[in-house]
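Missing here is one protein chain; the remaining ones are kept as they sit in the complex.
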Amino acid sequence: MNRHVATVRVRYAETDRMNVVHHASYIVWFEVGRSELMRAAGIPYRELEDAHGLLFPVIEVGATYRQPAAYDEELEVRTTCTTLSPVRVRFDYEIARPGSDQVLAAGFTVHACVGRETGRLARMPAWLMERLAP
Amino acid sequence: MNRHVATVRVRYAETDRMNVVHHASYIVWFEVGRSELMRAAGIPYRELEDAHGLLFPVIEVGATYRQPAAYDEELEVRTTCTTLSPVRVRFDYEIARPGSDQVLAAGFTVHACVGRETGRLARMPAWLMERLAP
Amino acid sequence: MNRHVATVRVRYAETDRMNVVHHASYIVWFEVGRSELMRAAGIPYRELEDAHGLLFPVIEVGATYRQPAAYDEELEVRTTCTTLSPVRVRFDYEIARPGSDQVLAAGFTVHACVGRETGRLARMPAWLMERLAP
Partner (left out) sequence: MNRHVATVRVRYAETDRMNVVHHASYIVWFEVGRSELMRAAGIPYRELEDAHGLLFPVIEVGATYRQPAAYDEELEVRTTCTTLSPVRVRFDYEIARPGSDQVLAAGFTVHACVGRETGRLARMPAWLMERLAP
């Protein structure tokens, strides 16, 4: 398993008329979280696509919302990565204020590993699985 | 239970560099689906907020993605509504091409019923539960 | 010149904590407006890209905001198209309530015509200029 903490600042565009962050914005922050985890693991996602020809399309997403977040708050995206199989990878996320134990929202995504050219499932090479979830 | 079918046309801004619809866009379409279901049920969500002082914040969301959708496609958002309790309502969604049995993506949202002024759980009145899920 | 009127319904996700539509949402509606104008003109933009290998990237955008729009409002996107040269096309937009003379927001986009493969400026064929701005 691999862990990483990224930081986001709530943008005005990410709020809605309920005066809090819109629930779909968290899904985009999850993406920030896994991008930064992968960069820290030495395999920037862009490189995975462009240099290795592998895509990680999202095949499942889930999130629970416990406490709202407000405009301009700085938040942590705490991400962990686990490989489920040679063709499936899962990321888990917690959104919280820096240093706080109180989780505002939690969620996960499951991704297939797909060949960019073939559009079909592709087994992750061993080095990739190792770096994602040592 | 209540059913409704809304239609969306995929916007360019809703796609990403994978050349298909970004997964967070579906979450926004789910919102379109439940808005239109509620309008058809005689309780436009805006009215619920503004005239009745009740909010339905999302407390849980889930989605699975089976087949990608492309820019400019016309898609149906097939929504059903069930009330789970006087303070919980659930919507289920299927995204599919018009008239097709093949579901491209499916998902659900669970909402709390909250008082706009109090910010606390509020029991839905009987007429509201009845209209949402007759 | 070519004219078209499209309709959008304000989504919750398109509002912000000021309780009105976020200004960037109009830029996306402009995109809806020109997509629908092009479809009505017999050249769906997707076809331009996929069948004719031409892209219309935005090289300039401008908008003025006069009156706010609210969640759930139905709005018209009134679009006109003019060709500026064989490699430049311009769309102008007005956002207004159906049947109303009061323009809530107005704007424009200027696009280059670019070859998808070459990434360089490409002259629009005569039939395309004719259909865009007869």
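Labels A, B and C are assigned to the chains in the order they are written; within every chain, residues are numbered from 1.
Assume a residue touches a chain if its C-beta (ideal position, glycine included) is under 8 Å from a C-beta of that chain, and two chains touch if they have at least 3 such contacts.
All figures in this text were calculated on a predicted structure; none of them were measured in a lab.
Enquirer: Pick out which of B:Val8, B:Ala24, B:Val61 or B:Leu132 touches the chain that's been left out of the picture.
Expert: B:Ala24
Enquirer: Mind pulling the chain C residues that touch the left-out chain?
Expert: Against the missing chain, chain C presents residues 18, 20, 23-24, 27-28, 31, 55, 57-66, 68.
Enquirer: Could I get the residues of chain B that touch the absent chain, sorted low to high?
Expert: Spelled out for chain B, the touching residues are 12-13, 15-17, 19-20, 22, 24, 71.
Enquirer: Tell me which stretches of chain A touch the chain missing from the display.
Expert: Contact residues on chain A toward the absent chain are 9, 11-13, 28, 31-32, 35, 44-46, 70-72.
Here is the rule we go by: only the chains that are shown with their structure count from here on.
Enquirer: Relative to chain A, which chain has the most distant C-alpha mean position?
Expert: Result for max centroid distance from chain A is chain C.
Enquirer: Rounded to the nearest whole Å, what is the centre-to-centre distance of chain A and chain C, using the mean of the C-alpha atoms as each centre?
Expert: Their C-alpha centroids are separated by 33 Å.
Enquirer: Measuring from the mean C-alpha position of chain A to the mean C-alpha position of chain B, what distance in angstrom results?
Expert: 23
Enquirer: At which residue positions does chain C touch at least two other chains?
Expert: 12-13, 71
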